[in-house]
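Before I ask anything, let me first share the structure, which is written out below as C-alpha cells.
Excluded from the complex is one protein chain; the other protein chains are retained at their positions.
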Amino acid sequence: MAKSKFEYVRQFETQDPCLPNTWIVIRLDGRNFHRFSTDHGFTKPNDERALQLMNRAAETVMNDFRDIVISYGQSDEFSFVLKKSTMLYSRRASKLMTHIVSQFSSSYVFHWAQHFPDQPLQYPPGFDGRVILYPSNKNLRDYLSWRQADCHINNLYNTCFWALVQQGGMTNKQAEERIRHTFSADKNEILFSEFGINYNNEPEIYKKGTVLVWKRVEETVMKTCRTEEDPVERPREVTKLRKKAVPLHTDIIGDVFWEEHPDILEEECFG
Amino acid sequence: MAKSKFEYVRQFETQDPCLPNTWIVIRLDGRNFHRFSTDHGFTKPNDERALQLMNRAAETVMNDFRDIVISYGQSDEFSFVLKKSTMLYSRRASKLMTHIVSQFSSSYVFHWAQHFPDQPLQYPPGFDGRVILYPSNKNLRDYLSWRQADCHINNLYNTCFWALVQQGGMTNKQAEERIRHTFSADKNEILFSEFGINYNNEPEIYKKGTVLVWKRVEETVMKTCRTEEDPVERPREVTKLRKKAVPLHTDIIGDVFWEEHPDILEEECFG
Amino acid sequence: MAKSKFEYVRQFETQDPCLPNTWIVIRLDGRNFHRFSTDHGFTKPNDERALQLMNRAAETVMNDFRDIVISYGQSDEFSFVLKKSTMLYSRRASKLMTHIVSQFSSSYVFHWAQHFPDQPLQYPPGFDGRVILYPSNKNLRDYLSWRQADCHINNLYNTCFWALVQQGGMTNKQAEERIRHTFSADKNEILFSEFGINYNNEPEIYKKGTVLVWKRVEETVMKTCRTEEDPVERPREVTKLRKKAVPLHTDIIGDVFWEEHPDILEEECFG
Partner (left out) sequence: MAKSKFEYVRQFETQDPCLPNTWIVIRLDGRNFHRFSTDHGFTKPNDERALQLMNRAAETVMNDFRDIVISYGQSDEFSFVLKKSTMLYSRRASKLMTHIVSQFSSSYVFHWAQHFPDQPLQYPPGFDGRVILYPSNKNLRDYLSWRQADCHINNLYNTCFWALVQQGGMTNKQAEERIRHTFSADKNEILFSEFGINYNNEPEIYKKGTVLVWKRVEETVMKTCRTEEDPVERPREVTKLRKKAVPLHTDIIGDVFWEEHPDILEEECFG
C-alpha cells in the first residue's frame, strides 16, 4: 500500500503554540442553550440543577487537567485558566481547547441523569470554545471580573424580568419594555417594592456564579506498607493529601478573594 | 457595577479565519483510547459496537453541520470535510473545531447505551481536534487516501497480531517481535497459512473504515395543505426529499468512488 | 558569560509558514508617498522616472528571488508572486515579506541617482509589505486583475484631474468637485472635448502599469573550455541562456496574456 505517496499531506498541518509566560484562558459557551433549556424544562430565571451539572462537568475537566489553576462559570459558560508555565500539549491552542471542550461536553451528558433524574436528555448538547491569552496578573483578574460582572448584570435583569412575568402576570414583551431602560437601582426597587424580593438575599450561586479552586484535602486510602512500630508489610489505612476542586460562590472582583488564595497568581514562569 | 472598566479584556481575543477557497478538514482523535477500550472490554482487533458508535456520533455531527460534504472514520478517529465555500462561523477555526469535537463527544456518550447495552460507560471519554486546510481537490483526496491507507495498514497489523495472540497463544511481546519486520504480503501469508484467515474476506468496515456521504432520501411527512383535486386544507401524507448521511465501507483511494459521487468535489468557491 | 541563562527567550519566537500549494503574493506600498512625491518634484499625474525606478527596484528583487514567477507594479505599489511550490525560507511569511521589502527599499535608494540625475534624494523612503495567499489560479488572476483595474481607474481619474488643474486652470478643489460623481465615459469625454486628449493614446505604462515576467535571453560570456574542433582549453566566447526579468505594459485581465505565457500558471505543486 503506497502510504508514503500520501504522507506529504501532513505538511499542511500547522502548529499554534500559545505565547510562553502568559495565562491561557479557555472559555466555553453552550450552543443554542436558549432552545436547549426550553426543551429540557429549565426553571427560570435560574435552574439549580443545570448550574450544578455545569459545575460537575467543570470539576471533571479540572481533575483531568491539573494545570488549571482556577475556573469560573455562570449560566451556560465556563472559563478555565491554565497556569502561565504550563507545557501541557506543548501549549498548542488547538489541542488545549478541543480537549477541554470535549471533556466538558462528554461529562455534561455523562452526569446528566444524576442532576436531572426526572428529565431525560433529549439530544446531545454542544459547546464552543476559544483560547485567550493574558500577559499580566491584572489582565487575568480583569478578565475574571468581567465575567462575574456579566453574571451579576444578567442575573439582576433576569430575576426582575421573570418576577414581572411569573408573579406580575406580564407578557415577555411587556416585561422587557418595562425594564429596558432601567438602572440596577431601579431593578432592585421593582423587585423589592412590587414583589417583596430583596435581591441581596438571592442565592450566591445565582448572583456570583461558581469559582472552582484547588483545596488540599485529606483522604484515607488503603496502602500496603510498613510502619515504624510494625516492620511487616500489610494493608493499612493511610492519610494522603490530595488536590480537589471545590466550588465557591464568592466575589472575585475585590482583593479579598485573592489575598485569601495567594497561590493562584503567585506562580511565575521565567519570572 | 463597573462593567466597562473590565471590558477591555475582549481586545485580547483573536480571530482565526481559515483561508477562503480551501477545503477545511477537522480531524478528531480519541484521548487515551487504548486505556478506554481496555476499561470497556472492546473486542480485539476490532469492536463492531465501538465503530458503529463512532459512526453514529459522526452522523449526529453531519446532521448539525450541513456544510460537511464527506466524513471518514476509522479506529478512534474521524475526519470531517467542510466545503470550500462554507461561511459557517465565518470560517473561524476555533469555532469550527470546538463545535464539532463537542458535538461528537456529547453524542458519543448520549448514544453509548444503545451500542453497548451490556457495558455501562464508566467515565466520560475525551477527543481532541485539529483543523487542516487543503487548497486543491487532489490534496484533499490524498488526505483521505492517507487516512484510509493508514486504516488498512493498522488493521492488517492488528488482525495478524491478535491472531498470533488469541489463536496462536503468543504473548503480546512475542507477537510483536514476530511481525515487526514483515511486509503486507508476509502478514497475509501468516494469517492464511497459520490461521486459515483470508484477509480479503474480513469485514469491509474493518479494512476500509467508514465513509459518510449525503444521500437524498424520500421521507413521508404529514403536512396540512391543499391538493389540485381537493382544494380544502387538511393534513395529508406528503413525500419530501431530504439529505441523509449514509455510511459506506468502500475504497476512496481509487477513482471509482469519486466518479460515482461527483457532487462532493465539484463545488467551486470563487472558481 | 552566562549565555544559557538567557537563551530561553528564543522559545518566544514563532514560525509562520505559508500554507503549502498556494500562491504567495507579497505586495508592498510606499509609505507617505504623497508627501515623498511632492518633496521630490514628481510630475503629475505620472512621473516616468519614478515608475522606471520602481520597476528597476522590482527587477533587482526578481533577480534575487528566482522563485518569483510574475510581478506587477503601478503607482507606488508592487506585487510579487512566488510559485506555489516555493520552499524559499521554508515558506515563512515573515522572512519572505521582510527580505523582499528590504531588497526593494535598498534598491530604490541605490538606483535613485540614475533615474533622478537632477533631483537629489532628500531622505530615505519607506515601504510596507504584506503576504496574501491564493489557493487557485483563478484567485491569483483575479488578484492581478484587481490591481490592474485599480491602476486604470486611478490613472483615468488622475489624468482628468490634472488636466483640469494644469490646463483648465482649476483649483484642486474645483477639479475634484467637477469629476467626483462622473463615470469613466464622462472622464474620457472631458479629456477629449475639453483638452483634446484621447485617453486611449496615453502611454501604456500609465494605463496598464508594469508586468515583469521572465524571458530566456541569450548572453555571450567568456568561458575557458575546449571545443570539438579545438581540444585545447582556452578562453572562448560562449552563448548561454539566462532568465531575465523583462517589463511589459500590457493587459493581464483578459486571456490573451495568459495564453501567451502559459509557463506562469502551469507549475503545479503536489498536483
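Residue numbering begins at 1 within each chain, and the chains themselves are lettered A, B and C in the order written.
Everything that follows uses one rule, which is that a residue touches a chain if its C-beta (ideal position, glycine included) is under 8 Å from a C-beta of that chain, and two chains touch if they have at least 3 such contacts.
Computed from a prediction, not measured in an experiment: that's the story for all the values here.
If you put the hidden chain back, the residue from C:L133, C:V165, C:A245 or C:I264 that touches it is C:L133.
Considering the full assembly, C:S94 is the residue among C:Q52, C:S94 or C:Q119 that touches the omitted chain. Residues of subunit A in touch with the missing chain: 19-22, 133-136, 138-139, 142, 270-271. Within the entire complex, the positions of subunit C that touch the omitted partner chain are 1-3, 5-10, 12-14, 28, 31, 60, 64, 93-95, 97-99, 101-111, 121, 123-134, 139, 142-143, 145-146, 149-150, 152-153, 184. Counting over the whole complex, subunit B has residues 8, 11-12, 14-15, 17, 19-21, 270 touching the chain that is not drawn.
The rule is short, and it goes like this: only the chains that are shown with their structure count from here on.
Using the average of C-alpha coordinates as each chain's centre, A ends up farthest from subunit C. When every chain is represented by the mean of its C-alpha atoms, the one lying closest to the mean of all protein C-alpha atoms is B. Same-residue interface: subunit B and subunit C share over half of the residue numbers found at their contact.
Centres computed as Cα averages put subunit A at a distance of 53 Å from subunit C.
Look at where the CA atoms of subunit A average out and do the same for subunit B: the two points lie 30 Å apart.
With each centre defined as the average position of its C-alpha atoms, the distance from subunit B to subunit C rounds to 46 Å. For subunit B, residues touching at least two other chains, in rising order: 133-134, 139, 142.
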